[in-house]
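Shown here: the complex without one of its protein chains, the others still in place.
We just call them A, B and C in the order they show up, numbering each chain from 1.
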């Protein structure tokens, strides 16, 4: 289980190849990459341009929280390895914000663990997003959909 | 929607980076890599060594079947793009056999589409696996677990 | 009627060839009829189809069940249940 928190760009493909090579005996590897989009939905089909994104986090707690989430995933599913890389600071549209990889003998375990880590991460990891447009900058409001997605996993506790 | 069938090795990380770059405005990209393991479970904790794997396929139908599966995924979920790369012929332990990528605005769509494509592929795409050990070579028998996994998706039809 | 018949994996090994062009008699309507007729063609064919629970069929490159009418299909393929990676 590896957790990396970095302000440098994430090279998703390179990280995935390294992860695959160190887990070459895991039948299945599920991964997820979250990217910065260049627009923000405003509801009713409206959207505004995003020129940059800034991710503030809680140094110390962020790492602990990502470790707790990964450990919980390893408890729930049979995993060979898990990797979470999260970026913080300022980033541009198209940049990878987060990369999650889960290696397992069976694909069901790798998919579930990867999706679980993402859902938990979105509601538990202490990150706060500020979006910059050409004219404005504002904190993004949390969405209820994310809470709902995270709650799905509580049933299996 | 891109389908590639090849006998050459798959460079998963490179393919994923290309896919990410061409879908930089998709918030989430879920991917799955299936790898050749160097052992085969024999039940009761037993396993035998696999020195190489040979994947026979049905040229013409394989491409059509992969396209049908991807098209069905695009009908069921809101996807920006999907990519399926499958290898055939002889490969070695640690090699990637299959890579599936699904890009979507929302991660739920990308995860479900990716898992659906994998489940369908395992039971519908005309591939037959022959495993070579140092002493032996034999056709692998299909598993009921795969049928069960594929059947889960029929409920949502 | 003439139809291209394809065999894959161990079905191919048992039949002894991967592809043949065949013209079954007129009373062959469904795939089950076709298999019954195929089994009379050679000991290899008979052996390939001895356990039908292990046989899958594609008609013009689409998965179909045994009771499907062959109609004017151009290609029929017989193979074991498909198998991918171990994941």
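The rule we apply is simple: a residue touches a chain if its C-beta (ideal position, glycine included) is under 8 Å from a C-beta of that chain, and two chains touch if they have at least 3 such contacts.
Here the structure is a predicted model, which means the values were calculated and not measured.
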Touch with the missing chain holds, among A:17, A:35, A:70 or A:110, for A:35
By the contact definition given up top, give the residues of chain A that touch the hidden chain. 34-37, 40-41, 55-56, 58, 60-61, 64-65, 97-98, 121-130, 139-143, 146
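Throughout what follows, only the chains that are shown with their structure count from here on.
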Centre-of-Cα separation between chain B and chain A, whole angstrom: 23
Which residue numbers or ranges of chain C touch two or more of the other chains? 85-87
The positions of chain B in contact with two or more other chains are 34-35, 37
